[in-house]
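To start, the structure itself, in structure tokens.
Apart from one protein chain that is not included, each protein chain of the complex appears where it belongs.
Our next item is chain A:
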Amino acid sequence: MTPRRREERGLVRPYVVTDGRAHPTRNTFDLVTLVMAHGDRPLSGLSPEKRRLMELCLGGALSVAEIASHLRLPVSVTKVLLGDLVDSGHITTRSPIPSAQLPEAQLLQEVLDGLRARL
């Protein structure tokens, strides 16, 4: 089992990136949730990792998986940072299709059309 670390108060916490949290404030991020940053929000006061994330995302829309990969952070950590940045109004997200629903025929038709156009 993972050793208990609660007593090690004097040590620098390596999970400082997420303020010690393993889960985001909202559970709405999929690997392909699209993230868009708002350019009008101040970056001052953000942690270095959140600032890096914002600098990346201000260039254009990316998926959660791409953000994690470009920042070389685990997806779980990236989701925590993204949850905070949604809460603070720095980013908005566009969720993928609802997972509980069967994909609409129309969506699959669009995927098919797009793939066929590549041949």
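Criterion: contacts are C-beta pairs under 8 Å (C-beta built on N, C-alpha and C of every residue); 3 or more make two chains touch, one makes a residue touch a chain; residues count from 1.
In the analysis below, contacts and distances are computed from a predicted model.
Per its UniProt entry, the chain excluded from the display bears the name "ATP/GTP-binding protein", taken from "Amino acid/amide ABC transporter membrane protein 2 (HAAT family)", "ATP/GTP-binding protein", "Formate hydrogenlyase" or "PqqD family protein". What chain A contributes to its contact with the hidden chain is residues 1-3, 5, 13-15, 17-18, 20, 22, 30-34, 52, 55-56, 59-63, 65-66, 68-72, 74-77, 94, 96-99, 102-105, 107-119.
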